[in-house]
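Of the protein chains in this complex, all but one are displayed in their positions.
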Amino acid sequence: MLRFILRRLLVAIPTLFVIVTATFFLMRAAPGNPFDGERKLPPAIMKNIEARYGLDKPLIVQYGDYLADVVRGDFGPSLKYTGKSVNQIIAENFPTSLKIGLPALILATFLGILLGVIAALKHNRWPDYSAMAIAILGICIPTFVTAPLLVLIFAVKLSWLPIAGITQGLKSYILPVIVLSLPLIAVISRLVRAGMIETLNSNYVRTARAKGLPEHTVVIRHALKTALLPLVSYLGPACAAIITGSLVVEKIFGVPGLGKSFVLGALQRDYTVVMGVVILYAVLVIALNLIADVLYAVLDPRVKLT
Amino acid sequence: MRSALLLTALAAASVLLGCGRGEQKAVRAPCPSGEACLEMGVGAEPTSLDPHRSSGTWERQIISDMLVGLTDADAAGEPVPGMATHWTTSADALTWTFFLRDAKWSDGVPVTADDFVAGLRRIVKPELAAEYAALVYPIKNAAPINEGKLPPEQLGVRAIDRRTVEITLEHPAPYLPYLLLHHVAFPVPKHMVDKYGDDDWMKPGNYVANGPYKLVSWSLGDRVVVVKNPLYWEADKLCFTRIHYYPTEDRISGERQVLSGTLDTHTPLVQNRIAYLRREYPQYLRTHQSLSTQYLFFNNTLPMWKDRRVRLALSMAVDRDFMTTKVRGMGEPAAYSFVPPGMPNYTPLPPPEWASWPLEKRQAEARRLLSEAGYGPKKPLKFEFMMRGYDPTGTYAAVQADWKQIGVQAVLNTTETQIAYQNYQIRDYVFGEAGWVADFPDAMNFLYLLDSKTGAHNYGGYNNPAYDALLAQANLEPDVQKRAAILRQAEQLMLDDIPIIPLFTYVTSNVTSPKLSGMVENPGDTHRARYMCKAELKK
Partner (left out) sequence: MTASTLIPGMRDGSKDMQAVAGRSLWDDARRRLFRNRLAVAGMAVLGLLVLAAAIGPFLVPFAFDEVTKTDVYLRPLQSGHLLGTDYIGRDMLARILVGLRVSLGVGITATIVSLVIGIAYGATAGFIGGRVDEGMMRIVDVLYALPFVFFVIVLMVAFGRNIFLIFLAIGAVEWLTMARIVRGQTISLKQAEFVEAARAAGMSGAGIVFRHIVPNLLGPVAVYVTLTIPQVILLESFLSFIGMGVQEPLTSLGTLISIGANNMELATWLLIWPALFMVVLLMSFNFIGDGLRDAIDPKDR
């Protein structure tokens, strides 16, 4: 097990390197640059700007310079937000994304497992149908509909919660967390339900039942453990995506998170910001996938980690 | 039983979603006790608070509440004395002399003529790479300095003494007082820029202001906070002592925050909600015709657009009245000329005769013109129409449908905004659309776009030596009336060539609490916070 983790950590270094390299060149391959706009900058000004950010050097030299900076932990200045460095943007916005993403993840996992287990235990009866109806609605109503709808009800009409912004303390986070967790609850409960139904019919659960173990022991100790396997695979990358923020939630609720930097950075060709966020995201994905694989092995003794 | 339940649920839902107007108990951001807070949604995240490195209207709002130029805007956006109490102009209209008031930066250092010289030299110096530098090109030698051909010291601006600034121009520019209230011409605290450099002087903590408010903090995506500058010369007249600016990128959310009382004002609005706001919240909605034109343009360098009859047919067939009254519905006036109405020292050109014809007649005429030009059902005119980004209003879908009526197939191609501009600039497109908002209120600011010397920014590649010559002539004319006559002649010449299809004049839009006073709607959407107040705060 330890050897497995160590090896994966070693492999992570070349993986990250490939990601940085691929993103760097992919981004430069896209047409456009961060300084294009309505007014074509006079060539003299364009040259000044490019010199300022070192964009006038050959691409391969820029790549080398960038790698050297990244190794030192410096992601460079933002090309769009003059006066802010990428490190500063991540330091300012990542905590906010975490504050919304983590509670959403916990809420979704808890409710998702609960709904999924109930649905599986009452397979093809009304609790199953109602749990799955909720799940289906959660999946097929986009966040850009649920967010304004909840705002309309709880903020505009009832005035219980703020419409947007994070200036109202805990209250500011309630709606964003709920909106972010809704589709996740739906996906998790369906995965858990499917897994549970399968394991509840499997031989070893039948054996456990036959041995006369109490039902809750069978469900929690035996069935649930195996049923969570597909969930574990799913949660790894989903978790990375959620805690790095969501454009829709951030835009509608006026939350200063990282999701915007990702999409807007790409659209505005803010190369350094995109690179910074991609690297952060990549580190998270690799780490969380490693954790997912380890968990997989812990939950399923049939899997050998080598 | 079941239907009764359903009815109850529906009733409950309609109470939740339905009427119930008026401001509820507002959930506002905490305001420190003893302070009077203004909550303002500016619509986007500032990319910079450096007056010489920003270009957005949302940045202008914040920067202009902290820094003041030689002239300043009054509540209606018109120039009034700012740091200069008065000014004089030489007979040839080329030399302007400004006399400064006795004022201090927020750190107590006096504001001198040197700060203005430093500011103007700073925006044109090549190393700063200021995007908006071209705006001050009317100042002598600004262009060659910006291109690195002359040293910044050669700029036509000098300090005659500590309190007198002299500006020399390349050509007469009657709009100079307007230009000077734009942030490109703002002074910088020379002592701070010298100390911290071009990048760091504007960070919170270093940023000193000569205007009514000074910077406290700026957190990306959250808000910018400024407080009253007690050293501002009219500090005692300020109503609000603290302002929070929010990057309300979601326009509907910004609008709702104003309606619920969380914010005091927000701009801009979503186009197709205007009708709803006008109906339900008329006291909140504020609009004003702006100095702008939305237009379509041909890539005039392509042989397929050589035939004037084709261009005329396409222009005639566009139903601008449907577009402005039904599709957009914000009260935008339909446009048939390029310079918008309301331009100072300029009389708009009359619309062409066909503008008053009923649509059917225009369509018939357009079909006739097209068939004369060799197009018809067997050989329809088909082209790609490149748009700047997604158009949620349906404006161009409506244009497309108008053309379908005369047998023209326009294929809409939504292109990323910046890529579209890039393609326009290198003329790698067939047909495009753009909008132009005046940088300063002068007809020349519109007409120069179609000058062949303008280069990439002349998106349509219009090239008419007679037009160029008239513009050059107008630039040398010191008499305002004669200059306007030449410019009108030029515009008429250009419009008769139909290189562009003007559509409409934009309208500014704010949603503002009726309690907020001192916000006068104006064409430039210029609103200095120093004039604003709330009834309950008036002493």
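Residue numbering begins at 1 within each chain, and the chains themselves are lettered A and B in the order written.
The criterion applied here is as follows: a contact is a pair of C-beta atoms (placed from the backbone, for glycine too) under 8 Å apart; a residue touches a chain by one contact, two chains touch by 3 or more.
This is a predicted model, so every value here is computed, not measured.
**Q** Touching the absent chain in the whole complex: find that residue among B:381, B:419, B:516 or B:532.
**A** Touching the chain that is not displayed is residue B:419.
**Q** Quick one: say which of B:304, B:401, B:426 or B:476 touches the chain that got left out.
**A** B:401
**Q** Which of A:1, A:61 or A:136 touches the chain that is not shown?
**A** Reading the full complex, the residue touching the unseen chain is A:136.
**Q** Among A:77, A:148, A:162 or A:257, which one touches the chain that has been omitted from the display?
**A** The one listed residue touching the chain not shown is A:148.
**Q** For the chain that got dropped from the picture, name the residues of chain B it touches.
**A** Within chain B, the residues that touch the unshown chain are 17, 252, 270, 272-273, 275-276, 319, 322, 326-327, 389-394, 396-398, 400-402, 404, 411-417, 419.
**Q** If the missing chain were put back, which residues of chain A would it touch?
**A** These residues of chain A touch the chain that is not shown: 11, 14-15, 18-19, 22-23, 26-27, 29-32, 132, 136-137, 139-142, 144-145, 148-149, 152, 187, 190-191, 194-195, 197-198, 201-202, 229-230, 232-234, 236-237, 240, 248, 262-263, 266-267, 274, 277-278, 281-282, 285-286, 289, 296, 300, 302-303, 306.
By definition in this document, only the chains that are shown with their structure count from here on.
**Q** Mind checking the centre-to-centre distance between chain A and chain B? Centres are C-alpha means, answer in whole Å.
**A** The mean C-alpha positions of chain A and chain B differ by 38 Å.
**Q** Can you list the residues on chain B that touch chain A in the complex?
**A** Where chain B meets chain A, its residues are 16-17, 20, 24-27, 29-30, 45, 47-50, 53, 55, 126-131, 133-134, 146-148, 199, 202-203, 219-223, 244, 246-250, 252-254, 256-257, 259-260, 262, 416, 418-419, 421-422, 425, 434, 455-457.
**Q** So in the complex, the part of chain A that touches chain B is made up of which residues?
**A** 31-32, 35-42, 44-45, 48-49, 52, 80-84, 89, 92-93, 96, 148, 151-153, 155-159, 161-168, 171, 250-257, 260, 267-269
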